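All protein chains of the complex are present and in place, except for one that has been dropped.
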Amino acid sequence: MGPVLELRSICKYYPEHRALEGISLEVPRGAFFSLLGPSGCGKTTTLRLVAGFEAPTAGDILLNGARINHLRPYERNVSTVFQNYALFPHLTARGNVEFGLRRRGASGIDARVRQVLELVELAGKEARYPAQLSGGERQRVALARSLVLEPDLLLLDEPLAALDPKLRKQVRTELKTLQRRVGITFLFVTHDQEEALSLSDRIGVMRAGRLEQVGTPEEIYLRPRTRFAASFVGALNWMDGVAVRPEATRISPEAPAGDVRSRPATVTGCIFLGNTLQVQARLATGENVTAEVSRLEGGFAPGQAVQVWWRQCDELALPPEP
Amino acid sequence: MRRAGTAPRAVARLRRLVLLPAWTVVALLFLVPLLVIGSYSLLTRGAYWGLSLPWTLENYTRLFDPLYAVILLRSVVMAAVATALCLVLAFPAALFISRAGRRKNFYLHLVIIPFWTSFLVRTYAWMFLLRDTGLFNTLLQALGLIGEPLPLLYNDGAVLLGLVYGYLPFMVLPIYATLERLDCELLEAAADLGARPWAAVTRVIIPLSAPGIRAGAVLVFIPALGAYLTPELLGGGRSIMIGNLIQNQFTTARDWPFGSALSLVLTAAAMALLFVFLRRRGEELL
Partner (left out) sequence: MRRLLGLYAAGFYAFLHLPLVILAVFSFNASRFTVWEGLSLRWYQAAFQDAQLAEATLNSLIIAAVATLFSTLIGTLCAYGLWKRAAPVLAGSLYLTLVTPEIVTGVALLAWFQLVFRQVGFQLGLHTVILAHVSFSVAYVVVVVLARLRTMDATLEEAAMDLGATEWGAFGRVTLPALAPGIAAAALLAFTLSFDDYVITSLVAGVDSETLPMVIYALARRGANPAINAVSTMIVVGLGTLVLAAERLRAR
């Protein structure tokens, strides 16, 4: 069986600007696929095209191998969890969840609704109206409403953005567990790289309407193919034209012998973080680098001369900016 | 650097002063007159002038007299039918305007402006169209479709038409206001969940516009119930409603106590409706 979703050279142009340019990707069956990028990069536009709220200017959208460009949202077996949940205020949680099933005239609605509410841990709250539910509970109703329809693909538009930060991490893990349990393919849109890294099987990094790179979280983090992908996902230290991740960047008075590359630098700051020290240094080339050093390795005073060093294999091979 | 007269007590006094003129107007020119006819409704019709003792409840019991009960009933039925018709006609129009994008204001004005010009003229316009020598009859006769003019005017139907025509904008505006505040995302969610356009209208749009529908219904039913001009001009004395009856009591019939009782019953009905319909959501209209 092929991928659940395939986008072939999707372009979306508006009168004032070009939102998407030649987006092509494949979402494997059962995967948690994230579209990651800054606001305005086109990730939400891509989602809306797949859902059917807008039509692509060019290109094809294939769901399970069949072209769905011409199908209306209610004709596609794709379901969306909106950023603000879009729960119907005049219906209870149960009313919201069964909405899609009733539109289809499905049978065994009560059993299916009960099942999915248990799945999202909302059993007992089905008689409540959205206004009477907390933010986290509303999100679960939105999820349940879409999941109960057993779509081929579930689209999630920054579903964690509306939650308060404390709740976000907890819901994140629950979401991942849920997806594994249910086995439905998720297409997840976010601007938070930590979210994308922790949740996804595959990530598509987007910028200004184009896909910069598609790969597993490890591939994108350890082998970014563009400068943008490298700096958007995780932090970078530039040293004399070479990019190294901060955790691979070491600072010490002397560089060790062996297969390492090093550069002299002057300490510009040292912040006490408890178990570590965050040391900032400036190279002779003028570049600023940041590295974390164990507290036990001693302190660094501003102005101190140090060596910044790294292993050659930790260098990221990045093409020059076009 | 506070100047004189800005001490808190002076401010409170100033604030009360600001409301004083309005209070005077409302009290002297509205509440007191209502109290006056309230007391009149309990008196008896006098020999020559208007009023005399004894105090009585007879004016209220007279309302059950079949002669008057018919009129009251007709008023309620006409107002109810007019409200229902207004609802059916206004809803699609309000929906259209709410989806008109940049031209929303233009279409809104197109509804508001004729409404505010002149109720009398707008009622007369239908007289001009419907009477025996009016446009419709002349046209139909000229086309050879009828021989004699049709009696389109001076009946219940004409009054109904006049009521609907007169109060239609009162239904469009509140419904439009609620539709405008509707979250577009809800309609997308409905489509996403499989609702075809018609199902989205009946299952999402209409339930969510309930507050607007309620407000519109109240804003049409109450004036329609107390209508005077429309039944007078378009009904020609053959379709008498409460308003005509009241006016009659205060002019030709010279039975002010009975007229007062009718007025109070009408007002009480209006207030009861408002209380029931609008208290449910605690809507603040002023």
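We call the chains A and B, going by the order they appear; numbering starts again at 1 in every chain.
The rule is short, and it goes like this: a contact is a pair of C-beta atoms (placed from the backbone, for glycine too) under 8 Å apart; a residue touches a chain by one contact, two chains touch by 3 or more.
Computed from a predicted model, the values in this text were never measured in an experiment.
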Among shown chains, those touching the left-out chain: B
Absent-chain contact - pick from B:56, B:105 or B:202: B:105
Option touching the unshown chain, where B:34, B:57, B:146 or B:253 are the choices: B:34
Chain B residues touching the omitted chain (full complex): 1, 3, 5-6, 11, 14-15, 18-19, 21-23, 25-26, 29-34, 36-37, 40, 89, 92-93, 95-97, 99, 105, 107, 109-114, 116-122, 124-129, 131, 133-135, 138, 142, 165, 168, 197-198, 222-223, 225-229, 233, 242-243, 246-247, 250, 256, 259-260, 263, 266-267, 270-271, 274, 285-286
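FYI, only the chains that are shown with their structure count from here on.
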Partner chain A, residues of chain B touching it in the complex: 183, 185-186, 188-196, 199, 203-204, 207-208, 210
Complex contact set, residues of chain A against chain B: 51-53, 72-74, 78-80, 82, 84, 86-90, 99-100, 103-104, 145-146, 149
